[in-house]
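Below is one structure, written out as structure tokens; comments come after it.
Excluded from the complex is one protein chain; the other protein chains are retained at their positions.
On to chain A.
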Amino acid sequence: MRPLDEKETTMVFEKLFKFTGPNLKHLLERPAVEGPDPEPGRYCLRLHKNRVYYASEALVRRATAVARPRLAAVGTPIGKFTHHGSFHLTVHALDLLAAHARRRVWLKPDTERSFLFGNSVPKSSLARITENTKSGDGVVVMSMSDVPLGFGIAARSAQDCRKADTNAVVVLHQADAGEYLRKEEELM
């Protein structure tokens, strides 16, 4: 387990920034709630076995006592570095992103299932979309009862959506809550 180097940090932050925008600051500066200490301090990012973890300082301090091969995880995993060296957000980051994201997309109740099976979001299943969404922005996909279902990349802006064909893809799938079932082994 080690802190991220500069290159890795920029890669991670760039990915997160797509979703959170300026809220990225809040993501890192908010007071931590995890850990046994009465004052857990702030959150920090740690790299362990190609995975990036989001953990409170208190947890990180404790984790240093554990040997590297024996440490399974610390805090919340938010993504992983692939063999090519690029960074992918994983579904674990969903809660974190949902709280801080700027753009959201709401799905119609009967089309949630399709998204949870790993499909992209077509226009027909779109119930609501944040106004200033542009293509290329990261969006969090929510159910109508405000439960975060997953996240992805907007394929077209909110205004284009209106003119778009009903089958046109609005959000490109990146991760969804269904992965907890479908890719159980991969996730851990």
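The working rule: a residue touches a chain if its C-beta (ideal position, glycine included) is under 8 Å from a C-beta of that chain, and two chains touch if they have at least 3 such contacts; residues count from 1.
Heads up, the rule we're going with is that contacts and distances are computed from a predicted model.
S.K.: According to its UniProt record, what is the protein name of the omitted chain, chosen from "Beta-adaptin-like protein A", "ATP synthase membrane subunit f", "alanine transaminase" or "CCAAT-binding factor domain-containing protein"?
M.R.: The record for the missing subunit names the protein "CCAAT-binding factor domain-containing protein".
S.K.: Given the contact definition stated above, which residue among A:Leu45, A:Ile129, A:Leu149 or A:Ala175 touches the chain not shown here?
M.R.: Per the contact definition at the top, the residue touching the missing chain is A:Ile129.
S.K.: Based on the whole complex, identify which of A:Arg62, A:His88, A:Arg104 or A:Lys183 touches the chain you can't see.
M.R.: Checking each option in A:Arg62, A:His88, A:Arg104 or A:Lys183, the one touching the absent chain turns out to be A:Arg104.
S.K.: Which positions on chain A touch the chain that was left off?
M.R.: Those residues of chain A that touch the unshown chain are 21-23, 26, 30-31, 33, 95-96, 98-100, 102-104, 106, 126-132, 142, 144, 146, 158-159, 161-162.
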